[in-house]
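I have a structure I would like to understand better, so I am pasting it below and will then ask my questions one at a time.
Only one protein chain is missing; all other protein chains are in place.
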Amino acid sequence: MNAIIPFIFPILFALVIVAVLPLIAGYIVLVERKVMADMQVRLGPMRVGPHGLLQPIADAVKLLLKEDIIPESADRLVFWGAPLISVTAAMLALAALPIGPFFQIADLNIGLLYILGVSSLGIFGIVLGGWASNSHYSLLGALRSAAQLVSYETSAGMAIVGALLLAGTLSTRGIVQEQADTGWWFIFVAPVGFFIYLVASIAETNRAPFDMPEAESELVAGYMTEYSGFRWALYFLAEYTNMVVVASIATTLFLGGWLRPFAGTPLFNFLDYFPLLLLLWVAGYCFRRTPKQPVPVQKMFMAAVGLLCLALAAVLTVPVIAPQGSLLASAKPGLHGAFWFLFKVAAYIYVFMWLRFTFPRYRFDQLMRLGWQFLVPLSIVNVIGIALALALHRQLGWPNIVCFPLGIALTLIAAAYLLAAGEKHEHPRVGEEEEEETPVHA
Amino acid sequence: MLDQVVFYFFAALAVASAILVVTRRNAVQSAIFLVTALLATAGIFLNLNAEFLFIVQVILYAGGIMVLFVFVIMLVNLDVALHQVQFNRQWFVALIISAVLAAQVAAAIAVSRGSLYTMAPAPAEALEPNTERVAFYLFHTYMLPFEIASILLLVSMIGAVVMAKKRV
Partner (left out) sequence: MRRLIESRPVDHPCRHLRDREEVLKIFENYCGARLTTHAFRIGGLQYEAYDELEKDVERFCKEFDKRVDEYESLLTANRIWVGRTKGIGILSAEAAIAMGVTGPVLRASGVEWDLRKAAPYAAYDQYEFSIPTCKNGDTYDRYLVRLEEMRQSRKICLQAIENIPAGPILGKVGKVLKPPPGEVYHAIEAPKGELGYYIVSDGTTQPYRVRIRPPSLINLEALDQMIRGHLVADVVAVIGTLDIVLGEVDR
């Protein structure tokens, strides 16, 4: 069946991603707990497995074995389907993202629009989940969450349009190729766009400081309140997969996708040894901790992790050392591309976690005000700035070094103005007369 | 061959979802099945290599308009609707009217079968990417209608905001 052959690799990649993603999401949770602990000067999960490395597996087993409680007056079909919609939408978005030059499920020529469209389908999962639970808190939390998502989707989309203008194509592979051709990652050409996307993506994934809909002290757990056991695990999986998707989009659009820093310059080829050094360091850490584990099984596990890191290091370094043109060397772009992509995604997610544990939460009305009155106008000005810079460069022939700082300056002026206007509105001078009593409203 | 399989799959999905939309008592379930029907239609568009139409259908229709529908359905009290007596007395008349309509459509198809212009879907490589073509027509040939349409949308947005604003 000749018609099936072009589908083999995409189906294979899709299966790999769907199989591996829950494990990865579980380990991202572990990393988050460890990072949180580190920032709070404590250790984090240490008991299950050496250094807490088997914690996600324990959590998964617990969640699978938990009793499946469905509220009595809940709508069964919708209650069952809502987490599925969330997870499906999150995973579908991964189809158009290039993990390396050769690891992509589908290189759609509307790749970016596809990701945006499918991510907006995730809103259904939240809204329906909140409604199906048949409880006020869930519905309120769901509607708040959906409102927040819709608001920040606007500015995220506009930030993406900024990068789109620079790339000239909607295909995700084409965008990375354009960054390779011009030699500049788009974060350097449109830093304000990157910043807008960073803030909007934090709000899109309901992370702090925008996590009011799921804050425990506010609405219990928002739309997830009535879900227990595996259904809740699905929502959780959807949230962390969303984080990976959003980080992947940012990496592809702004951080150069699978490109090594200074990809075009042979002077910086020593950076090709960076994966080796990183993995050697991790392996060394594992081997150092091996004798300190209390139980022999944990010792073996730790040593096994160290050996795995060494194996990965070998796999990543052999193509670099192999002679040019040989079969081994031709694996280099694929493998190293995947490494750099995953490294950047990990760095972006680390920034997410860092921000989560540093800032207090925004109140919901402040959140919405930030989204509509600051980010949306700023993203519009960002698009105008980039378009202006491109027009100046292409039509008038001005050199790049003049046009783009001009566009960036325009956007920064707009940002300063918007911030100042926002401050004046939000913080009335304290010490004025107190207003008359008004009833407490939620 | 693969084309046909995909088409029949999406078509069956669309028809089944459409039937479920009108037969469910629960309004939210109807909305969900409407979303499924819209997504199935989008699938058919993609099968015909109209990828821009596919994604616009998903983003605007399923991801925008239906989200609005679902919000409204949730905020309206539905218990009343669930227990209402349904209007099923005139089912015989409805049956006759739908039979007549079906007969008309069948007759139209039978009569014009020879003159309907059908072509095989073009291979994707032969077509220019959809988005660029749509953009070309929108911003070159039909620039004025495009601008008028966007002003119309702007006016409606401002009107909605003004009407919904609280009296100061």
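Order as written gives the chain letters A and B; numbering starts at 1 within each chain.
Here, contacts are C-beta pairs under 8 Å (C-beta built on N, C-alpha and C of every residue); 3 or more make two chains touch, one makes a residue touch a chain.
All figures in this text were calculated on a predicted structure; none of them were measured in a lab.
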Which shown chains does the hidden chain touch? A
Given A:F102, A:F230, A:F357 or A:W398, the correct residue touching the omitted chain is A:F357
In the whole complex, not just what's shown, which of A:L53, A:A142, A:A156 or A:M212 touches the removed chain? A:M212
In the whole complex, what residues of subunit A lie against the chain that is missing from view? 39-42, 209, 212, 217-218, 357-366, 426-428, 430-431, 434-435, 437-442
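What we mean here is this: only the chains that are shown with their structure count from here on.
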Whole-Å separation of chain centres (CA-atom averages), subunit A against subunit B: 31
For the subunit B and subunit A complex, residues of the former touching the latter: 1-2, 26, 28-29, 32, 35, 51-52, 54-56, 58-59, 62-64, 66-67, 70-71, 74-75, 129-131
So, in the complex, the side of subunit A touching subunit B is made of residues 3-4, 75, 77-78, 81, 108-110, 113-114, 116-118, 120-121, 123-124, 127-128, 131-132, 139, 143, 146, 150, 170
